[in-house]
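Missing here: one protein chain of the complex. Every other protein chain is in place.
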Amino acid sequence: MVDLSVNLAGMKMVNPVVPASGTFGFGKEFKDYYDINILGSFSFKGTTKEARFGNPTPRIAECKNGMINAVGLQNPGVHHVIEHELPEMKEYFHKPVIANVSGFSVEDYAYTCELLDKEEQVGILEVNVSCPNVHGGGMSFGTDSKSAAEVTKAVKAVTTKPVFIKLSPNVTDIVSIAKACEEAGADGICLINTLLGMRIDIKTRKPVIANKMGGFSGDAVFPVALRMVYQVAKACNIPVMGCGGVSSAKDVIEMMMAGATAVQVGAANLINPYASKEIIEALPAECEKLKIERISDIIGVVE
Amino acid sequence: MVDLSVNLAGMKMVNPVVPASGTFGFGKEFKDYYDINILGSFSFKGTTKEARFGNPTPRIAECKNGMINAVGLQNPGVHHVIEHELPEMKEYFHKPVIANVSGFSVEDYAYTCELLDKEEQVGILEVNVSCPNVHGGGMSFGTDSKSAAEVTKAVKAVTTKPVFIKLSPNVTDIVSIAKACEEAGADGICLINTLLGMRIDIKTRKPVIANKMGGFSGDAVFPVALRMVYQVAKACNIPVMGCGGVSSAKDVIEMMMAGATAVQVGAANLINPYASKEIIEALPAECEKLKIERISDIIGVVE
Amino acid sequence: MYKIIENKKIARSVYKMRLEGDTSKITAAGQFINIKLDGYFLRRPISICDYDETAITIIYKVVGEGTEYMSTLTEGEELDCLVGLGNGYTLKDAENPVLIGGGVGVPPLYNLAKKLIEKGQKPSVILGFNTEDEVFLEDEFRALGCNTVVTTVDGSHGVKGFVTDALKNIDYDYFYTCGPMPMFRAIEGAATTDGQFSFEERMGCGFGACMGCSCKTKNGYKRICKDGPVLERGEIVW
Partner (left out) sequence: MYKIIENKKIARSVYKMRLEGDTSKITAAGQFINIKLDGYFLRRPISICDYDETAITIIYKVVGEGTEYMSTLTEGEELDCLVGLGNGYTLKDAENPVLIGGGVGVPPLYNLAKKLIEKGQKPSVILGFNTEDEVFLEDEFRALGCNTVVTTVDGSHGVKGFVTDALKNIDYDYFYTCGPMPMFRAIEGAATTDGQFSFEERMGCGFGACMGCSCKTKNGYKRICKDGPVLERGEIVW
């Protein structure tokens, strides 16, 4: 029997598989396909202080082995999440969940995190400083060490739960930003969010996405994600949640060998609602083939 | 009859298709597959002051819809290129060629460009400030506006031919770097070079690439390349050569609509030696379907 | 997996495909399936035209690479489909509903017509196309016993003009429609009763998870894929 359990900054998980924020809603749509309690945990849809409709449609474009989204953080707002989504989620998900939080100012982040920190269902706060789809906000916090650190400090000041900072890959030097977050007190780093990408409809001569550009993710981005996970895991002493292009048990293993303690599955859930389930089910056999007895043994084994 | 010709900073080309540096050698290997004079032009293998063996092998890794290379600028050095490669090339390629140049110091770049500038076969100098595969050199010039501008100035001071600066996509703000090059006198921008990526062999628990990380390119990177071409073409007044993930006539058209005056084809040539030929042959029909009479009309048509 | 048991051209660029497999998740006319195609990342949403215990019929138009690829598939090949997605049409109590379809908006109305007839209603049908060689399903609707009017923009078949030109001459107490946005706007301008519209939007997932397909309605935000594709006339923000 392969031991798939991992300990993510104190949160014990039966396996390292975590559906990524924005690709799993609040879990509701997936529970009709399978019992989502088999998951290590999941990260719920990016939540902000106020409700948001997000960007105009079309918000989705297809790419080779990937997709672009410009949802723009559509969410019902933190109060609605606490009053409705979390109580409802209790009925079908019986584990600590990861709360993904976004904001447009340092105060926003602190406000939303402080409220979610009080919810017993929340195991980890995942602070998204990297959403490329919101103007004048989000993105900039994650592309600059100073603001990333500032957000980290502000959130740490009002919370007791482990805080993971979710970083943007659209940067020159991911390591210095991750380190700045670590120094500011972050308990972990999650990466990557989406790459900024674009597609044009050559028939209409217009961008496919109403917002022109959007976040590119899916299988295609895996090598970039893996590289950043590797760089950050080597440079920092806090755990890393790997994310980006993961769609198989092998990808999970590769990401963990690069240094990830847990691995998020994003776009793969959208094109195959069973993706996370199938990955979890395939993990024991893949581990056996590779003579891995405890999956936690392989975290960061690559020199 | 669709008119495929474009004028790239004064260099007239019968079509916008240009095999990318490092994926076409000096053209020799491809002339056995087809008459390479059908090309708009091609960019030859990155040339440095001294000969280089490059990095240890393995230098190649496979990715979903793409590949990683860490060749590390293997080339025979500029003197050998001038004395042997160019005279030999004259026999089988009868058009101005694009000379791709790399260096490890500002002086290196100037030295190599000054020599190549004297070669009548060279139509454009493409200055690669973005190779991710060489330690302590290349990369850093392209990830910082100041050094990119410095290289541009140094090269412009010793050359009379159009100078294109080839930029790295591994940056936070591609626009400011491109603008710095424009202000420093660049005649055009070429982008993108490879994304920094990594793969791990989960059986041996080692990076697939001896150098650990390498340059990720191929179909997968197209949306990132397209986005950067769009951003830079909108922000600058000099022509852009688009590159990254192009493998079909439709991709060429999409890249041109985003703002590219010419379009480079890289990794696609490696997996299909006829790729550039097939693209050129497919262009007229694709243009007709889209009611494009002159391909130059679509450059940057997307708002 | 769903096995292709038929895939044939039925009009210009339009194909009919029959897929054998589990249909138990289908609960209403106007729902759609979401098809995974080899080499394409996102699934392709296509309305259910008709279904029985063992197979689903869809009708699709070749408009891009994915549907082009679909048209090359042959009998016996298998497709990974998510089935029974979306709300579908809500059957209203009306005597003489009219079903108005434009182009590849026509297919979902076929199973709807059957269901309305089962309920004892007498649906009329208006099918709008650009030109003669695009027309499909006309005979099938007539075979159901529906009063069926075809309009073509160039007058090459049936009534010359738009569906709204035909609508003027029909007695109806409710409408159901599916088709392109310009047709919807014309219907919104012309229709004299309540009705339901079935919308299209670019989709990430098709089952409500990604918020890729949201739209604003008078009843708040709705996901076209899950809370739609069918919206009631009264809730739509035009």
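A, B and C are the chain letters, set down in written order, and residue numbers restart from 1 in every chain.
We adopt the following convention: a residue touches a chain if its C-beta (ideal position, glycine included) is under 8 Å from a C-beta of that chain, and two chains touch if they have at least 3 such contacts.
Not measured: the values here are computed from a predicted model.
S.K.: Out of B:Val18, B:Leu39 or B:Met67, which residue would touch the omitted chain in the full complex?
M.R.: B:Met67
S.K.: With the missing chain put back, which residues of chain B would touch it? List them for me.
M.R.: Residues 22-25, 28-30, 45, 53-54, 57-67, 69, 71, 74, 208, 218-219, 267, 269-273 of chain B touch the chain that is not shown.
Just so it is clear, only the chains that are shown with their structure count from here on.
S.K.: So, comparing C-alpha centroids, which chain is the farthest one from chain B?
M.R.: The most distant chain relative to chain B turns out to be C.
S.K.: If you average the C-alpha positions per chain, which one ends up nearest the average over all of them?
M.R.: Smallest offset from the overall C-alpha mean is found for A.
S.K.: Using mean CA coordinates as chain centres, what's the gap between chain A and chain C in Å?
M.R.: From the centre of chain A to the centre of chain C is 36 Å.
S.K.: So how far apart, in whole Å, are chain A and chain B when each is placed at the average of its C-alpha atoms?
M.R.: 34
S.K.: So how far apart, in whole Å, are chain B and chain C when each is placed at the average of its C-alpha atoms?
M.R.: One centre to the other, that is 47 Å.
S.K.: For chain B, which residues are shared contacts with two or more other chains?
M.R.: Nothing qualifies.
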